[in-house]
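One protein chain omitted, others in place.
Letters A, B and C name the chains as they come in the text, with residue numbers starting at 1 for each one.
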Amino acid sequence: MKRAFSILLLSLPLAGCQGWQSALDAQGPSAQALAEMFWIFVAVLGIVWVLTMTALLLALRRRRPADADPLSTDPGTERRMTITVSVAVALTLVTVIALTGLSYAAQKVLFSHKDGALTLLVTGQQWWWKITYENEQPNLVFTTANEIHIPVGKPVLIKLESADVIHSFWVPNLTGKMDAIPGRQNQLQIQADRPGIYRAQCAEFCGLQHAHMGMLVVAEPKEDFERWRNHQVSSAIPPNDPERQRGMEVFLSKPCIMCHQVRGTDAGGKVAPDLTHVGSRRYIGAGTLETTRGNIAAWIIDPHGIKPGVNMPTIQLEPDEVQPLASYLEGLK
Amino acid sequence: MTKAITPHELDAVPEVTRLATGERGGVSGARSEADYSPDPKELRDDQVDGPELTARLAKTWGTQKGLIGALSTVDHKVIGRRYIITALFFLFLGGLSAVAMRLQLARPESSLIGPDLYNQLFTMHGTTMMFLFGVPIGEAFAVYLVPLMVGTRNIAFPRLNAFSYYVYLFGGLMIWLAFMLNIGPDVGWFAYVPLSGPEFSPGKRADIWAQMITFTEVAGISVAISVIVTVFKLRAPGMTLDRIPLFVWAELINSFVIIFAMPAVVTASALLLMDRLVGTHIFNPAEGGDALLYQHLFWFFGHPEVYIIFLPATGWVSAIVVTFARRQAFGYIALVLSLIATGFLSFGLWVHHMFTTGLPQLGASFFTASSMLIAIPNGIQIFCWIATLWDGRPVFRTPLLFVIGFFFIFVAGGLSGIMLASVPLDAQVHDTFFVVAHFHYVLIGGNVFPLIGAIYYWFPKFTGRMMNERLGKWHFGLAFIGFNVAFFPMHITGLMGMPRRVYTYLPEMGWGNLNMISTIGAAVFFGSFLLFLYNIVTSARRGPLAGPNPWNAGTLEWASASPPMPQNFDRIPIVTNREPLWAHRDSLPVAAGLSVENREQIVSTVTAGRADLRESTPEPSIWPFLSAVAITILFVGSMFTPWALVWGTPPLALALIGWFWPKAGTEDER
Amino acid sequence: MRTLLILPLLAFTLAACEREDREYRSNPVTAESQEKIALVPLSAGPGGPTEQRSGLGKEYEENAFHISQGQRFYVWFNCNGCHANGGGDSGPALMDDRWIYGGQIENIVQTIREGRPNGMPSFRGKIPDDQIWQIAAYIRSMGRNVPKPAAPGRKDDMSPGPAEQRRPPGEVIDGGQVPPSAQMPQ
Partner (left out) sequence: MTKASFQPQDSEELLPHRIVLNVRSMPSYAYGHRSPIWWGTVAFAAAEGMGFAMAIGVYFYLVFINGNWPLSAPPPDLFWPSLFTVVLLVSAWPNARAKRDGEQENLSATRRNLVIMSLAGIVLLVIRIMEFNGLHVRWDQNAYGSAVWLLLGLHTLHLLTDLGDTVVLTVLMFTRHGHGKRFSDVGDNAFYWYFVVASWLPIYLILYWFPRWW
């Protein structure tokens, strides 16, 4: 038990280095710069801490005779301590100035935006992300939700807005966070150096389901990205098997269409995530459940069991409607 | 018992000499001579001595029996004791809510506590710890100890002080009662708009939070003013500025920070209430308002708030270090100046809480520099304390152990704070569990550990009994280990991407083990407090009796009985040294001539501490309590209808008039 | 002394107001509420029309969270397209005291669910039952027919006038005139 515990403790610092939502597993240039800077700070400040604590422990030795008057001071000791304290303060000042300089340098690099290959408008909503790919060609503009695809090695500009309360956009593997504030627009640049799937999560408390407001950033080679984009722009492909056709009927006859949009059908709601290609996304419920038929069904039957307080209502479905509906949505690749 | 004065001692107190020989400063005017000559029939303390003097003064200064008497008391020790117990009670409630949250977070996707309750819990935890424990506990110690330490008999404006306690109590009870009624605020202790605004926080929950701020602000500022005036005007004769105990300096500067910081948060909460209740548009971007304005106002208070919590702790640390190192403080002037510098600098840092809001980079850089700079005054304090210990003869009793714990934890927290001061690093760790770890290191390390040390240290003064040393050491061990096991892993969970204020997380995030460790640590930490509680209760009943000065400390509070008599001192001491009891081991120089039958105390000059007036201080009165009740009705009513400001004012005005109306023959205060 | 403190606390807790509950998972989950209500207080024979209320109405219109959700859905489902902010446009006003088809929450639920002649569509099957109740509760708050502490404050939006909570408490007069604007199909 004890050993298992100490192993766990030892593995702690290492565990932070990996992960799909980790600040120390840097996958982009700015996260890389930040991680390096973080370790420099840790080293410098760690030394400061160790030195101070050593001084403290040494100070705890009894140097004064037991019968000394507490008001008496020895001028020599007093002078030596004054010098030592002054030196320590001076060293602190130097350390602080050095770290401030380091911080400025990193800040300059981080916030100098290069020309983006891509501009995205990300709107935080309670509790999901609406993503609009902007483009000068109107036919390449499209809206999706909770999953961003970016080409590897290209800087991507993210414009951040909010539809209700303050949210914060944070992909730790790629860069630091930036708030989405109602009435304002903030900007942030992300770039991934390696293909991969990185998780983002809302970092500003935004109400009941702040905990389940995730998003994926999928970095992929340019060709894959282009393919993905061209597919996302298109409307949903009508289903051709009877079960999914039945599912589509269910979808269109139920409250779903009041909020959700599936391009190419009558479903034109704009207040909830666009479902045109929901089946191609890896997660549903804003990074809450993996996209499988079973999870989609579970989500539709009882959204509040999974994400209590979400604005998705519980709707009235016959038992034989659930399966086709889930199949239909899962098939919206 | 009285001894004649020797010329040698008079040299030590030149100001006193001048006074004693009849020199008098100040305005000369057409005042009647009658005011100067005391009533010849009135008994004075140069006419009686010994137990008789003690008994007579105790009768004059005592608190009456019965409920009315208890509610009318203006004794700073009675009010201070209530303040301390109430603040500790809220600490306990805050701790309970923390344990509930830790249980929920121990496992991923745990369904123990839903998001609605969890949001209320973390809001209550933060609000309670900051507003109902953190600020009041420092003030509570000031209320109890500052008059004793500066050698006077009561706090300045004792009725205001009593009033502030009741306002604080009612505010705290209101928010916890609301929580039990499921109207607990659920918008975080910072209550950012628009989430806390009228559109996204329906019902009364956010109103309760905002109004609680009003309560604690009224209470906080009132105490701060009482403390400032006590330190300025009621110091024992001879206590010049450089003889003020470090604890008193810390509380003085703390009070100034409160006076200048609290108006910002009350502005924020009042504007929030106005937006919510009467439809103003201060925070509504569609009508020319701005959501970030709220954050500026809140953090203009919120950062000094951290120092409001920390500054009293520096006072505790200074007192404990000096007593247990058996050596006077090294670098007294440097310590005082760095306290003042901390107070000033604390107002220049607030934007470092807003680095991720997209403010202009240049402005943000300025705040990086100022935030890092505050490491300097804090560093000076730490080094001076270490130097004091170095040249001392440390006695390892529980209070000192907790101070050593403070060094380990607080310095670590301060250093991780330097990371947060850097704009780019903050962009990564802001609003993650890294920050949670950081500020618990700073606040628990910087306030709670010294506080527990302070309680072990002053407990004999408060109760007349010592606390159990063995339990104290166990308490320290458990608290130190529990704390670090609970909070150190949070640095890592934060870096692994876990945001703050989430009620749960997905299993695939891989944060489960670390969170489980944190929960175990939190349980141990909480357990150590149960031990503490047990120690307090049993020691208060059966602990060994303590004399007036069980630690053989140097400051004036130890010159009073344990627990102190209602009059604190039978005669007002005269101060010739920073550590009067170390300087005068055989007898205490005192001033005589105050009334035994009326509540008189010496008013002295601000800088030189020269005795100037013998002013009478207010008698007990029920009106401060009634005023607190009236203001509570007004505040609570105004959450439901603005008309409460109209119908709530006459009762309040009546109560205030009752408060200030002079009693025949005695004098009163503002 | 301690019991003295606990007793009022207990009493308070028992009387805890429903106003602040956040009942996001409607129960029973999918059933449509069955309410029997009359449009006007007139009926053949003495004693007025027979009515049967489930008490659900009170639960919704006295609850701040439900009303606030209703306010959200009122915009999401484009009610303001015809009724504006309650002052009426091509649809009748919702904040006055005249109610053509009855102004109790049960009437409003029925109106939303079934639709009414001259332009009000039926939302049965389009809006889940609990959301209809929430919208109806919000509509009740427009004329301040709900308790003041539960009524919404101003929105973070252009201000059309005093928010629901600041309006004087309204009355409900059943059986009004169809406004001219709503008489012709738009």
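In the analysis below, a contact is a pair of C-beta atoms (placed from the backbone, for glycine too) under 8 Å apart; a residue touches a chain by one contact, two chains touch by 3 or more.
Everything numeric here is computed off the predicted structure, so don't read it as measured data.
Visitor: Just one of C:G87, C:P162 or C:G175 touches the chain that is missing; which is it?
Guide: C:P162
Visitor: From the list B:M262, B:M467 or B:I536, pick the residue that touches the absent chain.
Guide: Residue touching the absent chain, from the options given: B:M262.
Visitor: Under the stated touch rule, tell me which residues of subunit B contact the chain that is not displayed.
Guide: 1-3, 5, 9-10, 13, 16, 19-20, 22, 24, 26-27, 29-32, 35-38, 44, 46, 49, 156-157, 160, 221, 224-226, 228-229, 232-234, 237, 259-260, 262-264, 266-267, 271, 274-275, 278-282, 284, 287-290, 293, 296-297, 300, 326, 395-397, 545, 547-552, 559-561, 570-572, 574, 581, 584-594, 600, 602-603, 605-606, 611-616, 653, 657, 660-662, 664, 667-670
Visitor: Mind listing the subunit C residues that contact the chain we can't see here?
Guide: 154, 159, 162, 166
Convention: only the chains that are shown with their structure count from here on.
Visitor: So that we know how the chains sit together, what is the shape of their touch graph: line, ring, star, complete or other?
Guide: Per interface graph, the chains form a complete graph.
Visitor: Residues touching two or more other chains, restricted to subunit B: which are they?
Guide: 116, 194, 199-200, 285-286
Visitor: Listing for subunit C: what residues touch at least two other chains?
Guide: As it turns out, subunit C has residues touching two or more other chains at 22, 156.
Visitor: Which of the residues in subunit C come into contact with subunit B in the complex?
Guide: Touching subunit B from subunit C are residues 9, 12-13, 16-17, 19-22, 64-65, 67-68, 71, 148-150, 152-159, 162-163, 165-166.
Visitor: What does subunit B use to touch subunit A in their complex?
Guide: 114-116, 119, 187-188, 192, 194-195, 199-200, 285-286, 290-292, 322, 326-328, 330-331, 334, 356-358, 361, 364-365, 368-369, 372-373, 375-376, 379-380, 382-384, 386-387, 389-394, 396, 404, 407-408, 411-412, 415-416, 418-419, 421-432, 489, 492, 495-497, 499-506, 509-510, 513-514, 517, 554, 577, 579, 582-583
Visitor: In the complex, go through subunit B and note every residue touching subunit C.
Guide: 116, 177, 180-183, 194, 197-200, 202-205, 275-279, 281, 283-287, 640-641
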